[in-house]
Structures are given as C-alpha cells and as structure tokens.
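Once you've had a glance at the structure underneath, I'll fire off some questions.
With one protein chain held back, the other chains of the complex are shown just where they sit.
Each chain carries a letter (A and B) given by its place in the written order, and its residues are counted from 1.
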Amino acid sequence: MSALVELAWLIVAFPLAGALLLLMLGRRLGEPASGWLATCAMGGSFVATLLVFGGLLAHDATERQQVVTLFEWVPAGNLAVDVGFLVDPLSVTMALFITGVGALIHLYSIGYMHKDEGFARFFTYLNLFAFSMLMLVLSDNLLLTFLGWEGVGACSYLLISFWFTEDANASAGKKAFVTNRVGDWGFLVAMFLAFLTFGSLQYGEMFFEVESNGVAASTASGIVVLLLVGAAGKSAQFPLHVWLPDAMAGPTPVSALIHAATMVTAGVYLLVRMNPLLAEAHGWVPDLIMWVGLATALMAATIAVAQNDIKKVLAYSTVSQLGFMFVAVGSGAYVAAIFHMVTHAFFKALLFLGAGSVIHSMDGDQDMRRYGGLTRLLPLTSWAFVAGWLAIAGVPPFSGFWSKDEILAYTYGENRLAWFLLLCTAVLTAFYMTRLVLLTFYGSPRWSSDASSATTTDNTASDNTISNNTATDNTASDGTASDNTAGAALPERHPHESPWLMTVPLVLLAGLAVVAGLLNLPFSSDLHFLEKWLSPALYGNAAHVPFGGGTKWVLGIVAVLGSGVGVAAGVAVYLRNRISPDRIEHPFLVRAWRIDEMLANFMGGPGHKAFQRTAQFDQQVIDGVVNATGTTARRAGTLLRSFQNGMVRSYALFVAVGALALMVWFIARAGM
Amino acid sequence: METAVFIVCAVIVLAGSLGVVLARNPVHAALSLVGTLFGVAVLFLNLEAHFLAAVQIIVYAGAIVVLFLFVIMLLGVDRLEDISIEPILGQRVLATFVGLAGFGLGAAYIATSVEGATISTSSLLRVPASNLHHIAEVLFTDYVYAFEATAALLTISVVGAVVMTRRAGRNRVTQTTAGED
Partner (left out) sequence: MVTSSWYLILAAAVFTIGAVGLMVRRNPLIMFMCVELMLNAVNLTFITFARDFADISGQVAVLFVLVVAAAEVVVGLAIVVAINRRWPLATADDLSELRG
C-alpha cells in the first residue's frame, strides 16, 4: 500500500480539527478569521484527498481497494468494529467532490454570512458537517457510516434552524430531523440484519461472505429494502421527501452544500456501495428502487413548476434529480448514478449559490415574482446561473446532458414505460428551470416601485404578497396571483453584484458544470473514464446498455429534443406570454400535491391513536419493568445500608467472614 | 534440638499474642507483643533466616514497639480498658467463631496437604554467612524497583505522619472551625 493512501485519515482530520478549533476559539477569532480557518481546513482536506487519489491511481485497477485502519473502536465479543477507511474509487470520487465543492462553498459563505451574528458558529457547523460527511463516505463499515449518517443529520438539523429565532426555521429543522429518523430506523434495522447474516459490518468482509458463501435472496432483499428506507429518508425520496423543501429555511450555502450537493446524495451512495447485496436480492427490489425514484422525480418536477420561492424551485428540483439517481441505481446503472451525482453536485451547488447571490442582492427576498431583469445588474451571477440552467436542462454539451442521457439510456434498456416517464420529467425539468431563469434574470424588473410602475396594470395586489419575509408562500391565493404583482409600497432596492468571495466560487463551479461531462463521454469506450475508474468498487454488478450505438444516438437526440421542447415551452409561457401561467401553476401543484396535509391528517387521526396506545404500553409495561428494577435496587440498598454502620470492628468482622468464605471455597475446590 | 527450640518458642509466641489480645492495660499488651516478636525472631533463626531474625529484633522489638510505648505514654492512654462489655451485638461471639473456624480449616488443610517432612539439610545456607549475600543479591537485582519504591513509601509516610500530628500553628483557627462544622 502506498504511503499516499495511508494519508486517508488526514481527509477527515482536517475538518474535525477545524470544527474543534472553531468550537474553542470561534468567538474570539470572529469574522472573517473563523471563516478563513474553516475554508483552509476544507482546502487542506481537498489536498489530502487529491494525494490519496494520486496514491490510488498509482495502483493497478485490481488493487484499488485499500483499507486503512486507525484503531479498534468497538471490540464487543463477536462484534468487532474498527475505525477504518475504505479507500476505493467510489469513496475517493465522493470525497473529491465533497471536499472540492465544500471548499468553494465555504469560501462563498465568508461573503454570504457577512455581518451575521452566528458567523463563527456557522463555520463550526459547516466543518463538523464536512467531517461527518467524509466519515460517512470513507468509512469501511456500516456502523461508522451510520455514525457519519447521524452526524450529517444532526448538522443538517443545526444548520436548517440556524436562524432559530424564527419559529418557521426551528420547525423546519425539527421536520427534517424527525423525517430523517424514520429513515434512520431502516438503516439501523438493516445493519442489525446484516450483522446477523454476515457476522460482520465491514464492507469488505460482508461482500467476501456474499461472494464465497452466497446469501439467501430474501435476506438480501430485506437488507436492501431497509437500506432503501434509510436512503429515501436521507435522499428525500417519496414519501419521505417532505423535509427537503422546508430545509431551505437554512442559509443558502447550507442548501447548496448539504441539501443539494452532498448530504442528500448519501442515500444514493449507500445503495451503490451495497451493490453486491443488490445483485443478490430478488428482482423486484431494484424495480422498487427505480419506481420510487421515478415517482419522486416526476412528482417533484411537477411541483417545481408551480413554486414561486426561488429556493423552493431548486429544492424540488433537487428532489427530482435525486429521483433520477435512484432510477439509475434501480436500473443497475451505478456509474450513471455516480456520474449524475457528481455533475448534479456541480450544477446544483452552482444554482443554489447563484440563487443565494440573487437573494443577497435583493435583501433577502426569495419570491421570484418580485425579481426580473436582473441580468444587467448581476452579470457574473447571471452568466454562471445560465451555465447551471443549461446543464440541468440537459442541453449538450453541458454536463447535465451527458449524465442524464446515460440514465435515460439505461432506463430504456430496463423498462420503456419508465423511460418515457423519465423523459417527461426531463422535459419538465427544462421547463421549470427556464421559468426560473426567465422570471429572475429576464423580462421586466418587478422589484421596485419605479421599475414596475411602467408595467403595472394590476391593482389587485394584496398586502400579503408584499411581505418581505423569507417564509414560503404556499397558499393557493398566492399561486393564483398574477406574477407581475407589484404593490405601491415595495421597498427601495439597489440590486448589486456580490463580492468576489461569492462570485469566484460561482465562476469555478460554472466552469465545472460545463465540462464535467468529460468524465464519461459515451462516444467511445476509451472515453468512459468514470466507468473504468469505478469498476473495482462495483464488482462487475453494473448493468450494461443492451443495445448498440445507433439506438444510443436516437435516444440522445430524443433527449435533446425533449430539453428543447421544455425550454421552448418555458420561453413561450414566461417571456412571450402566449399562455397564462395560471393555467400551469395549478393550486394542487403549488401545495406540493397536498402531501404535507395528508401526512398531517393521518398522523392526527389514526396515527395519533396508535401513538397513544404505544405510549400507554410504554407507561404501563416498559416503565413498570424499569420502576420495578429501581424499587428493587432501593430496597436492597436500604438493607445493605445497615451494614455501613461506621464501626471499624464490624467491618473487620465482615472482611473475616468473607475471607472465611473464600477459604471454604478454595479448600472445597482443592478437593478435601 | 530444633524440636525443643520450636516448642519453647511456640509457647512464648502464643502466650505473647494471647497477652496482647487479653491485656487490659495497653502497656502490658505492648510488652506481650515484644515477647511474641522475640519468639518469632528465634523461629526465624531456626528456619535459617539469620539476617531477618536480627532485623526482626532491631526493627520490631527495638523500634516499633518503642514507638507504641511512646504513643501510649504521650497520650496518657495507659488506662484500663473495660473489656467486660461489648457494645456491638454479637461481635465477640461471631468473631471468635469465625476465628476458630478459619483456624480449624486452615490447620486441618495444612496438616493433611502440606508435605512437611521434605525439609532437606540446609539448602540455602551451606555457608552460614551467605544468607545476607543471598538476600542482597536478589534484593538489588530482581527486586530493585520494589526496593526503591519502599524507600519512597517510607519517606512519604514520615512526611504524612509529621503533617498529621503537627500542632496547627497559624492555621489553628481555621482548622478548628473547619473541624467543628
């Protein structure tokens, strides 16, 4: 093993050290030193990842799976868990984009969080998050992955409710936490089942067991389905997706880092990591994963069409794109899933950071109906944003096209109906992103009284749309309100380009979003860099496209046409005003298919009763046992207390009695 | 010869120890202790531990018992203890029972199990003067760390004793108040 690979511990050590230092010194360092410290920690981590990457490249493809064990963590009988890192192409790929994108977002945050009271606290959380995420990705066993899994969940909670003085933010954090717990339950039970089956939680040992002794298909299916529950929770898949749109209450860099680029992809990572088990499961399990992903992708895309909050659109878009990745995993296209994960990390982080830049310049207003025509005022932001838009919309040669097209191709091979629905989703994606870009950067300005006076013919504007808060406008009345609503009392605004700290990451990410497609170009097998690189981690379980180049070309062209249709429709509706947006932005969609209401009704009705029963059981049986234990202990204590009389001579007598008992025991054993 | 010495010494030792336990006056008890220690020292000689026999006399009989007597005189506790009453219920009966049971068990075990007749002609002491050499050799090689540790232990205990018995000078007020709380 080369010395460079051994450096894997440095990758996680940097952010951990950063978080600890900030925890101790954060307040004293203040702004901007604490931000720079955190950014340097991420930069160091990125460099370390590059070194490990280099070390891994130096190995032959067959030896690109190295375990770096730091120490024994849980030595408990049969269960032996080490703190160790599995350095293989999959984990290093993840670590590369986590640290790379993470470092850029840290840099951006220095500008974005300027003059915020919790500046140092923000970076402490951010570094802690990076540490947990890297633990999750690099760990060589399920338990350590779970540690990172819970760690990112906790950091996500802390960061969503970062501005906790607002009630809405605090409850959004709680919602994310509770929803994630449902998924965590699945992960935990899957872990127990895996330990029961394989007697180990280490990936290498589990997969070796699968390979050498095989595993019952039903067991593998059980583990994978439970993991799917966990993954659905973390990656916001139906029906556990409800937390992610609300998670946008956190600061925008957090949305970019955690709720778009890294944490939410953990579920996809987990499923890809466990691919040997997926291969052993019943045939319906991958189908289940695919249909869950597909349902999520389609549903979220339709919801995104009708949202007015810029971050909500991006949030639903993220849910939808994660659905794409699940479809890829379900089709066995692991490479495509990781490929899309990487490109998505670039362009979605870019879009969120761009949105953050816009929100920053609009003094915190997130309602797109009060944007418009910003391209002249925010040139850098808008150009970067346009790159991200074209990438996600699937316009060649931007990165999103290549990864999305690959997923579509694999799905076509798997199931034609799924392919068609996924194509519709892609069209919708292009449509809602076009809508977002046009409403924000083009058209006439609607953000100040001066600018809008010329275009305002609408006097029905109600006061509630003027409110300048960042909360979401999810009510039906807002949805039906005309999108060029402008009250007379809009505050004076001077949109301006963001400082260089914020634009530099934007430009870098835009560049990545444009060229990331080079990772895995479909034209020739020589250009499948990612596929070849990842193959050691996939154990030959990856699916192969079952048709030739001709079909591929046709599919590609269909996909491009789909994007074109989406973009054109967007332009027709929102720039040319051919169709009234009201006919598209249906209240049902604005309210996100009423899933929140349905969940609330269920939990308030039958669910509530079930919980009451459980609570009753808990009070009477579980608490009864616990209380009985306590009572017994107290009675025993009262009894024993009488021996503790303070008389030295009594104590001596007790010792003598004990010694006598020991003597009897030993002599009896000696066989007298 | 050895048997005669053993019997005489055993009588002295047992009488001395019973004296320690039964004497009402602490001074008598201390003097009985000297008798016991002396008897044990002679038994050491019998068992070819010449050096330790000397140390036993010097350290125990000479130093420790004298220390006991000093304390008895210093505190003026040479009063008679009323041993006819026993405040703790059943303490005396139980203690005697446990003691006798333990002794009975141990003695029975020793009598049946320990092969006592194997004592060869002096193996340790072919040359009488080498007992001290032997001890020194082992003490300063195998047990040198333990030996150094006992040196530290002695120093610490002396310092501890001084600290505990020192009459509080400047601190008397605080010490008294602290004690009375």
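Just so we're on the same page, a residue touches a chain if its C-beta (ideal position, glycine included) is under 8 Å from a C-beta of that chain, and two chains touch if they have at least 3 such contacts.
A quick note: this is a predicted structure, and the numbers were derived from the prediction, not measured.
Engineer: With touch defined as in the header, list the contact partners of the absent chain among those displayed.
Structural biologist: By the stated touch criterion, the chain not on view contacts A, B.
Engineer: For review purposes, identify every residue of chain B that touches the missing chain, sorted by number.
Structural biologist: These residues touch the chain not displayed: 2-3, 6, 10, 13-14, 17-18, 20-21, 23, 26, 29-30, 33, 36-37, 40, 43-44, 46-49, 51-52, 55-56, 59-60, 63-64, 67-68, 71-72, 74-75, 77, 79, 81, 83, 86-88, 91-92, 95-96, 98-100, 102-103, 106-107, 110-111, 114, 116-120, 123-124, 131, 134-135, 138-139, 142-143, 146, 150, 153-154, 156-158, 160-162, 164-165, 179.
Engineer: Spell out, residue by residue, where the missing chain touches chain A.
Structural biologist: Residues 641, 644-649, 652-653, 656 of chain A touch the chain that is not shown.
As a convention for this text, only the chains that are shown with their structure count from here on.
Engineer: Per the centroid of Cα atoms for each chain, what is the distance between chain A and chain B, given in Å?
Structural biologist: Computed value for the inter-centroid distance: 74 Å.
Engineer: Please output the residues of chain B touching chain A within their complex, sorted ascending.
Structural biologist: Touching chain A from chain B are residues 88, 91, 94-95, 98-99, 101-102, 105-106, 108-109, 112-113.
Engineer: Considering only the defined contacts, which chain A positions touch chain B in the complex?
Structural biologist: 647, 649-650, 653, 656-657, 659-660, 663-664, 667, 670, 672
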